[in-house]
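The complex appears here without one of its protein chains, the remainder shown in place.
We just call them A, B and C in the order they show up, numbering each chain from 1.
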Amino acid sequence: MSILVDDSTRVVVQGITGRAGSFHARACLDYGTRIVAGVTPGRGGQKLDERVPIFDSVAEAKQATGCNASLIFVPASGAADAILEAAASDIDLIVCITEGIPTLDMVRVRRCLEDKKTRLIGPNCPGVITPGQCKIGIMPGYIHQPGPVGIVSRSGTLTYEAVWQLSQRGIGQSSCVGIGGDPVHGLGLQEVVEMFDRDPATKAILVIGEIGGCEEQDAATFWKTSSRKPTAAFLAGATAPAGRRMGHAGAVITGAAGTVEAKIAAFDKVGISVILSPAEIGEAISKVMAAAVS
Amino acid sequence: MSILVDDSTRVVVQGITGRAGSFHARACLDYGTRIVAGVTPGRGGQKLDERVPIFDSVAEAKQATGCNASLIFVPASGAADAILEAAASDIDLIVCITEGIPTLDMVRVRRCLEDKKTRLIGPNCPGVITPGQCKIGIMPGYIHQPGPVGIVSRSGTLTYEAVWQLSQRGIGQSSCVGIGGDPVHGLGLQEVVEMFDRDPATKAILVIGEIGGCEEQDAATFWKTSSRKPTAAFLAGATAPAGRRMGHAGAVITGAAGTVEAKIAAFDKVGISVILSPAEIGEAISKVMAAAVS
Amino acid sequence: MNLFEYQARGLLGRYGLPIPPGDVATRPEEARQIAEGLSKGPFVVKAQILAGGRGKGHFRSGFAGGVHLCSYPAEVEEVARAMLGGVLVTAQTGPEGRPVNKVLVAEAPQISRELYLAILIDRGRRRSVVVGSAQGGVDIEEVARESPGEIHRIWVDPQVGFWPYQARTLAACMGLCGSLLPQTADLIVRLYRFFCECDASLAEINPLAVIENEKIAVIDAKIGLDENALFRHPEVATYRNEVVEDGREAEALKAGLNYVGLSGEIGCMVNGAGLAMATMDILHRYGGEPANFLDVGGGADQNQVTKAFGILMADPKVRAIFVHIFGGIMRCDVIARGIVEAVTHTKPKVPIVVRLQGTNFEEGKAILHQSGLPIRTADDLADAAQKAVAAAAETR
Partner (left out) sequence: MNLFEYQARGLLGRYGLPIPPGDVATRPEEARQIAEGLSKGPFVVKAQILAGGRGKGHFRSGFAGGVHLCSYPAEVEEVARAMLGGVLVTAQTGPEGRPVNKVLVAEAPQISRELYLAILIDRGRRRSVVVGSAQGGVDIEEVARESPGEIHRIWVDPQVGFWPYQARTLAACMGLCGSLLPQTADLIVRLYRFFCECDASLAEINPLAVIENEKIAVIDAKIGLDENALFRHPEVATYRNEVVEDGREAEALKAGLNYVGLSGEIGCMVNGAGLAMATMDILHRYGGEPANFLDVGGGADQNQVTKAFGILMADPKVRAIFVHIFGGIMRCDVIARGIVEAVTHTKPKVPIVVRLQGTNFEEGKAILHQSGLPIRTADDLADAAQKAVAAAAETR
């Protein structure tokens, strides 16, 4: 059990002939992910490594292979179009790794997706993994192990650090979802938390947030009104200076809601323990799980 | 009884301080139409002829006067905006007289109206009149008289000619609707025909079509599947030269549907008598009504 | 407003569509110079008129064909000389043909495949539609009739817009693959951007061609612009002056009148397009032929009536004038005064039949009668039309 992806997920890689696309398609294949197709317009009929058929469009790929998830490596200027192409073919899950997509493109994309059942993860994210079953993204697969903790994160490498700390302690993960750091993106913290809440395999939830936006507060609102699983959270950027862009476009402080203090306050209110040091993530999860058992 | 408008209709005139707007607002008032408000941005607080209050926006006009229909004389460059403003205030019926609105503006307007219950008549049309009750448009009111014939027309002055011929013979009209001559407009021939079909006061229907498009065929499709009232039709443009069109793209979409011959054939198929001379419109209506009675 | 091919090339070029190099010439020597400036032959010389069927047309002079392939610049000059100043008659021009004042000289690449591409407004669905076919360079209407499956359409939701993936889908339907697929998709996206940004009513590329080295290119383009939107495109509105071929139409344009020249002998002046068409129809029924379509609009004033008269009377074909006004906003007494003034000043040599109906028609008729001018009036439409046809027959 898991959320979003498992060993039955059939993946098409959009932009499979690019440098990043081919590299990560191979890494996913090596992990055991069912990469059943690739798409690069004008390269239809070719194959990646003589095993993954390449098509001119997602529609053709879906018709030929029945793919139901897409992994996007298309460059920023064409990424919005790639997302909409996958959505037009009613792909269930789209994971967009591409970084640098203009915000107004994402505004249009999200508006179009409102009318669809397609789910989008990202862009500018590491992707999603269900350890031992399916990796759709760029995270190092080997640091993960199957287990009870669902991780949702706005960050990339910081999530790897958290996973590492968990796996070092022998605590595995049900699924790990990096939702991406752009101002306008697909699934939000709250939506993923809700999925973990419904997933029987997930026994505890780790939330990795950061400064900017108010997704952490939205998630807190959810907990306020629902029964919930043991949860811990880490929030990066407590010491980031106000008003200076720190890499993720999403990390610009946009008002009081964006500060770590405001987010900690929101979590405190609903009784979520906020981890104060990034070195103590593994330990904190052990504690909340132990507390839940006792 | 009538369609679309009657003596309870409360009208706001958008662009009431312009030359055409003030002229026709007065003409409608003289006819007995309940013109309850006008709109000209920046002129809010003034009055037309010390009797019609002017507002800065349709929203304010609606709040203050409860208007439920709008008559638009705003110049072409701002007319699409004026239509959407009225629709945003949930005005039930919009009659847009303005001619010369860019087609792509109307494409956007129609798309926006799909999500609304607001009905649009026009643009580039004479408007709608229910004789003796309410005139929302620029037609000469005095040529009309109350009675049993519903008229729907794609033309302006040709409709006046038809009304004249009817009234001369003592045949009155339930309502007359000029749907406008632009490629993309509001209510279509078929929709108005359906309204007349449902209106108990309408005993016979006169359709005035012309070359181009395929609205006449759409109306014919309706008759094919529904019981119907005595109906006659005149189609202008039988001898118009095939036009100076250069490309063939139009014909790829609509085929030969735009010709009068094709329209006559469609009407013939469903047994609608097509009037061959524009001088015989009144006579033809007398005949179909007499045939229905006997 | 339809554009000449050379204007269409200019506009599409601004949007980055691939078009074989070339330019327009008004003199034969200029045509040769253009050819000399191009990097390679063969060259194509194309008569610039606003009508199709040029290739199979012929000049009044006897010279055959409005489109010629030439191998050398000297040949280009020769062909241009035969075309310029001539009158080209094609299946679409009618027997009177069209004057050729400009020729286009362009490189004529080797074509390996001809495709069809167009964008236009679908009135029925109220949105624009992008149309593509692997069957280009031919009569597309025939393709639509004979093998409708060969015509592919993508309707564009104006709220969502047209995205590159849709262009790729269409390009694939048009049989394109390999590097031609993204190339063509890019071209379609650019054509759509042009269509929207310039408020076009039609953008048709036929043929769209696959040329040497697997490149895609625009070989011929027909563009129509929405006249209602010219106010927001001052840069293309200037094309307007260049595209009016008919002198009478140019006059009417200046006076703000909607005029189309025809080949009959009864000059018509009507208010409203529908009534104007109905008037033409009824003249036909009684054996008459209109010399024109002229809609003076709903709010025409005395001045416009005078100008309209001037245009009708300047037409040597006109043997009778038929004025048909249904007064709504326009009062018949005002129109009657305009007619009296125009007739008094211009003293037409052909009979005039007037039907006034609607607002103040009694007063209007009285003004006409009291003027003492030789104006024939009629009350109903059938009577008026018969009188107009009879009047034209008298002077024959």
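One rule holds in what follows: contacts are C-beta pairs under 8 Å (C-beta built on N, C-alpha and C of every residue); 3 or more make two chains touch, one makes a residue touch a chain.
As the structure is a computational prediction, the values presented were derived from the model and not from experiment.
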item	value
Options A:136, A:184 or A:219, residue touching the unrepresented chain	A:184
Contacting the left-out chain in the complete assembly, out of C:134, C:160, C:196 or C:350	C:160
Sole contact to the chain not displayed, among A:111, A:224 or A:269	A:111
Hidden partner interface residues of chain A, rising order	20, 23-24, 76-77, 100-108, 110-112, 126, 138-140, 142-143, 153-161, 164, 181, 183-184, 208, 210-211, 213-214, 218, 234, 236-241, 243-251, 254-255, 276-280
Missing-chain contacts mapped onto chain C	159-160
Absent chain, residues of chain B that touch it	41-42, 44-45, 56-60, 78, 81-82, 84-85, 88, 108, 112
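Simple rule for what comes next: only the chains that are shown with their structure count from here on.
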item	value
Set of chains adjacent to chain A and to chain C	none
Chain A-chain B separation of Cα centroids, rounded to whole Å	54
Between chain C and chain B, distance of the C-alpha-averaged centres to the nearest whole Å	28
